[in-house]
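Would you mind keeping the following structure in view while I ask a few things?
The complex appears here minus one protein chain, its other protein chains still in place.
Labels for the chains are A, B, C, D and E, by order of writing; each one numbers its residues from 1.
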Amino acid sequence: MFYHVKELQFNARVSKPDPRFAKLLLEQFGGGNGELKAAMQYFVQAFGAKDPYPDKYDMLMDIATEEFSHLEIVGATIQMLLTGVNGELKDAAGTDEIMQLLDGKTKKESFIHEAMTNPHFLVTSGGGPLVTDSNGIPWSGAYVNAMGDLTVDLRSNIAAESRAKIVYEYLMKLTDDPYVKETLGFLMTREVAHFQMFQAALKTIEPNFPPAVLQSDPRYSNTYYNLSSGNDFRGPWNEGVSPGLGETWQYIEDPLKQVIETNGLLDLEPKGTKRTLESMQEADKKLSAIRSSEVKEVSPPAENQWSTFLTEEQK
Amino acid sequence: MFYHVKELQFNARVSKPDPRFAKLLLEQFGGGNGELKAAMQYFVQAFGAKDPYPDKYDMLMDIATEEFSHLEIVGATIQMLLTGVNGELKDAAGTDEIMQLLDGKTKKESFIHEAMTNPHFLVTSGGGPLVTDSNGIPWSGAYVNAMGDLTVDLRSNIAAESRAKIVYEYLMKLTDDPYVKETLGFLMTREVAHFQMFQAALKTIEPNFPPAVLQSDPRYSNTYYNLSSGNDFRGPWNEGVSPGLGETWQYIEDPLKQVIETNGLLDLEPKGTKRTLESMQEADKKLSAIRSSEVKEVSPPAENQWSTFLTEEQK
Amino acid sequence: MFYHVKELQFNARVSKPDPRFAKLLLEQFGGGNGELKAAMQYFVQAFGAKDPYPDKYDMLMDIATEEFSHLEIVGATIQMLLTGVNGELKDAAGTDEIMQLLDGKTKKESFIHEAMTNPHFLVTSGGGPLVTDSNGIPWSGAYVNAMGDLTVDLRSNIAAESRAKIVYEYLMKLTDDPYVKETLGFLMTREVAHFQMFQAALKTIEPNFPPAVLQSDPRYSNTYYNLSSGNDFRGPWNEGVSPGLGETWQYIEDPLKQVIETNGLLDLEPKGTKRTLESMQEADKKLSAIRSSEVKEVSPPAENQWSTFLTEEQK
Amino acid sequence: MFYHVKELQFNARVSKPDPRFAKLLLEQFGGGNGELKAAMQYFVQAFGAKDPYPDKYDMLMDIATEEFSHLEIVGATIQMLLTGVNGELKDAAGTDEIMQLLDGKTKKESFIHEAMTNPHFLVTSGGGPLVTDSNGIPWSGAYVNAMGDLTVDLRSNIAAESRAKIVYEYLMKLTDDPYVKETLGFLMTREVAHFQMFQAALKTIEPNFPPAVLQSDPRYSNTYYNLSSGNDFRGPWNEGVSPGLGETWQYIEDPLKQVIETNGLLDLEPKGTKRTLESMQEADKKLSAIRSSEVKEVSPPAENQWSTFLTEEQK
Amino acid sequence: MFYHVKELQFNARVSKPDPRFAKLLLEQFGGGNGELKAAMQYFVQAFGAKDPYPDKYDMLMDIATEEFSHLEIVGATIQMLLTGVNGELKDAAGTDEIMQLLDGKTKKESFIHEAMTNPHFLVTSGGGPLVTDSNGIPWSGAYVNAMGDLTVDLRSNIAAESRAKIVYEYLMKLTDDPYVKETLGFLMTREVAHFQMFQAALKTIEPNFPPAVLQSDPRYSNTYYNLSSGNDFRGPWNEGVSPGLGETWQYIEDPLKQVIETNGLLDLEPKGTKRTLESMQEADKKLSAIRSSEVKEVSPPAENQWSTFLTEEQK
Partner (left out) sequence: MFYHVKELQFNARVSKPDPRFAKLLLEQFGGGNGELKAAMQYFVQAFGAKDPYPDKYDMLMDIATEEFSHLEIVGATIQMLLTGVNGELKDAAGTDEIMQLLDGKTKKESFIHEAMTNPHFLVTSGGGPLVTDSNGIPWSGAYVNAMGDLTVDLRSNIAAESRAKIVYEYLMKLTDDPYVKETLGFLMTREVAHFQMFQAALKTIEPNFPPAVLQSDPRYSNTYYNLSSGNDFRGPWNEGVSPGLGETWQYIEDPLKQVIETNGLLDLEPKGTKRTLESMQEADKKLSAIRSSEVKEVSPPAENQWSTFLTEEQK
């Protein structure tokens, strides 16, 4: 259950209206890496975590709720940057009046030019935020990554926070308003904070690599295919030892040759690894038992209730 | 700023898992008339209302927050209806084990059949809700209608609540689970309650017709064009007096004839109305002054702050 | 079956080309509240109305057909505003020639600048309308609301007309062309006319509240939850009597407290209403019988034919 | 301006309800190759053709209007195939009643199963068509191809009719209803008729190859790059003479070698063609003058009017 | 299996950075008629062609691979046109530094203005290409037309190449950079070359009209309906002989009259054609046998393998 208080989490301010920056800032309201995406992603991930991993559920809901609060901060800032637009649009009968939204521009021409590069604020929203990105693309539920496994979802979150962080960084280059920069700096920093929370949470799950349950096939887990020829490079991603499994990278200079010689890789033998098909299957079996039982143990046989009120049976 | 408490607003329960109904219920989680749409619509409308119409702002945020809480109820119900799916999917290595998700069906075949008609829960979400409708279409920011004018927005809300209400009504036909019906009944009723709140709020704005500021042109406001011929009907929508403006409907039996005779309607004279072009323009001017000043009066000249903390200047 | 005549319903004219306003006007061609949306919404709603409610079917098809005619007016205006663009683009080999599309701007630079803020007309459509909104977002079938119930659909239409009306109002602020304003004024007025037609039609259906068939639950239909705290307001939406059901609003100052005390609202007792669970169920039963029979009575047992030609059996 | 008559262009009938085929048939209502796409494509293309090519404008509007009429036929058929669904859904209070929509299936279970595989008809549309394809994907304005040039647009139309034709062919495999097959056969045949109309119209434009105005570069117009190796084939697409320009195909066995030897193709010399860079530029200049003047000649200098009423100046 | 070499197929160059043209050029990277669409369309069509029509499979994969190479050329050009943007954005702490991206514009203002009309490069991509069109609309899988029949698919390809060609033609009007024009000229020419390849391939399939398998109904294949009245025209598309079937066009002056007189066209008799319902069915049967056997003959009964390695059975 959600509550709302009318104060913002951060004292967001603007120095003056700036419809152009308002347009750019929409990216973090309804864009692919914006606050609504973050809020919904953690909120949706939380449902499945509640019973088996109540500590992670608590964290996900704490952060999801903060992201909704950030969405409000971004929306409030957009609204303040658009001060004057709505009033001017309501002055519908006036044809002589000239709006002065932009510094030093006093002609209706500039208003119309604004509308052309920025149609949503003037033609559809009437001077308020919309659930779109800075190009006017509507927010999409496809932005949300929630796969039902914390070792995957937390990694999605770390990446999502990284992207949200860089968008705020880019936005800070594009405004001179010190108040707006202040707010952007706060929001950017919170992404860094959340990044570390998800990272810390991921570390508490063991094993967390490979993500999810199944092991990788030792025949294919350490081969590197040189499929782009010319100016080739070697580095820790294709020589030495792989960081997750500790296997020795096998650099395949001529992938087609290997494919043909191994009956389309079917006859490839594991190299540079101690793992075998047998050890892989055993590990699969073992982890599978653990992970599925974590979830199954807390699954009620039939009747189910979300809240902590006494059930009919318990009464 | 948002807060969250872990209890749901309504004690949502399920009698047993039912992945098929979970799929249908997605319609109200991430569908075009679902809870996320409602929550976001009122939340976005609220930004522009805050300063000029703080009472409506309060109402919009009260209801938006409730809709977020309903979104949580729907998501929790979907999660409970999917009990068992996530645990089964994590049992990844097991090939002999057979899931028993559905009453009386114990074969892997039924699991696969389920996946085919319902791929998202098994292939992508791992047994939890997604931000899509019942067909798997991702939620879109385009669902949100917020136009910067309460006489328009409140009408959008009344319609939105009507649609949300009927979807719950349809869903109740498609489940036999008494617990789920209980929850659907609560959610459906709240749409009816919200409908009335928006209706009451609309009445407090005068005039609220026509929506927004400008009057309609008396030459064209009361003509009815018979453009679909055969089995024609007359009713209060094309005879007698129009409900909003109180003008006498002019039924145009042969629209093309009128178009040609009036130089493409340019030479049409107002009929069945006391309004004139002059009275229209005067009314435009008058309401325009009122509406724009309502907004402009509360617009700070430059520096702006959302919360009620003392500003730099005030300190 | 549709017919077309080459004259427009309204004598649309432009004073001079204006590609920038053409871009804005796209909002009403392929935008979420534009003419295609309106036309398709009423057209799709009409199918289900034809047999049980032939009078409403007639009205919906009359208006749908007018909206298609308005779509043509908007498209024609866009095309006229783009006069010159197509011819210039076809002058593909010319590199010296300079287009003079915009008053006072004679450099190729301005043509390129135009293209940047407005790419669709120059890069994809070759100087004609597209089925997108003013941001270039393609029209979506998701804009159409048709739920199979006139008490819901007519409300959707009233809201849709309100939104279409305000977009025309906003657009009139953004052009100085008196001919274009004339056309916009006509189209805006027709939205007001249609609004009243739908309103009048809705009134002929009794009861029409709550929308659709099912009654609301008297325990939950008149509670108002104060979920956004700080600067709270009271008004007819949360005090006094509710406008639809005539129940007394119950203002819940502390919603969480109520939730916990009532076992998640399950134990809440109806207050401020004469309705009971029993009276609700009876009303459901009664209206259900009426509404379903209205449809079922006109449903042929098996073979079905849309037109009025004699069927095989009748011959 | 559009007119509507309530009889369909074709006497569409169904033998009995069939919600499953209704779902498939949606493909031609709101799908990517369906009737709405066709109608809108020709309608949008027509705007630019009206002044310079009034004969093609007439043809495009004749066919567009027929496609709107076909859209109505498809929608009417879907509605008839769904007979009973709406009435059953309105019987909202009934929990004992059992629907009998499908032959031989009388249990509520089958109704629910239907809903799961086919959610839109039961959960959102209430038993009527929607503006989506058979998967529930909303129709998109991006389906419409209109590029402002008839040599391009007519080819888009020929392809569009081909695709629409094969979808009807596939659909005929999936129903046994002789009435429905009759309607599908009519609609399929009309696609073949339209195909030929567009083909005939394209032939009247000379030259129509290459599409649009500019010639192709003789250095690159007849090379064929063998970029997929293994089991290579030769045919009239890479040996002999090219069908449009009558040049001799140059088969490049080893494309990379050619790229490196010719400084990234910059130094490639035309082969197997009589055309030169000079002749190309001359042809560009010539056709450019013709095509642009066709459009420019009919472009009024400033004021513009779509219909044939006398303009202010002419009066 | 794909390989990549780091040299481009064409030596793409730019004279200087030009972020504005980079935006327009996105149309051919991630737009509806761009290189990704072409590459994916032919690639997807190829799967079904591989076994029954290996020569067409070879051609489709040759061209698909070239289109991927063109996608790389377009992306590389966009990246070069954006030179400086990424470096400037990374100079995140600098507030005094002024970027000089555009000739003669040295103020931060111009950078911000750029961002407003072109947000993706500055706010989201950090100065590189995105998988969108020039309006920022994300590329959609719906752009790809692949229907499982070469007589349809090749026609889709001919139309697709026509559209891609004209977009390059339009783009050449919008840049003065001779190097960029050079590249656009190459890419435009390749579309013309591919057009001819597909045309030549289509001719090798007999019969290829009507597309797919089924014949058209002789009652409906040669009627032309005059559904748009006023300024009517006659031409080879509605008089004389139809180009595909060689039937005599029947011009229906008054379509409604015909519909009513023929019981909704059901009683229409074939005219102007030698074909009959019987001959149609016979032809259907015959071609059906041929076409289906072409595919079925190469369909293995059960086990299947894509590559040419020896199967388990063959070993």
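Here is the rule we go by: a contact is a pair of C-beta atoms (placed from the backbone, for glycine too) under 8 Å apart; a residue touches a chain by one contact, two chains touch by 3 or more.
It should be emphasised that the depicted structure is a prediction, and the values quoted were computed from it without experimental measurement.
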item: Touched by the hidden chain, restricted to displayed chains; value: A, B, D, E
item: Contacts of chain A with the absent chain, listed as residue ranges; value: 5, 7-12, 32-33, 54-55, 58-59, 61-62, 64-66, 69, 137, 140, 142-143, 145, 147, 149, 151-152, 155-156, 158-160, 162-163, 165-167, 169, 172, 182, 185-186, 188-190, 192-193, 195-201, 203-204, 210-214, 216-217, 219-228, 231-233, 235-238, 242-245, 255-256, 259-260, 263-266
item: Residues of chain B in contact with the chain not shown; value: 1-7, 88-89, 92, 95, 108, 111-113, 115-117, 119-120, 122-124, 126, 132, 135-138, 307, 309-310
item: Touch list for chain E against the chain that is not drawn; value: 1-9, 11-17, 30, 36, 40, 43-45, 47-48, 50, 61-62, 64-65, 68-69, 72, 75-80, 83-84, 86-94, 124-132, 138-142, 144, 146-149, 179, 212-214, 281, 284-285, 287-289, 291-296, 299-300, 302-309, 311
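We take it that only the chains that are shown with their structure count from here on.
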item: Each chain counted as touching chain A and chain B at once; value: C
item: Copies chain E and chain C - interface residue numbers shared by over half, same or different; value: different
item: Angle, in degrees to the nearest 5, of the Cα rotation that carries chain A onto chain C; value: 120
item: Chain D and chain E, separation of their C-alpha mean positions in angstrom; value: 12
item: Distance from the mean Cα position of chain D to that of chain B, given in whole angstrom; value: 33
item: CA centroid of chain A to CA centroid of chain D, Å; value: 37
item: In chain B, residues with contacts to at least two other chains; value: 5, 7-9, 11-12, 32, 61-62, 64-65, 69, 137, 140, 142, 147, 149, 166-167, 169, 172, 212-214, 227-228, 231, 255-256, 259, 263-264, 266
item: Graph class of chain-chain contacts, one of line, ring, star, complete, other; value: other
item: All pairs of touching chains, each written as two labels joined by a dash; value: A-B, A-C, A-E, B-C, B-D, C-D, C-E, D-E
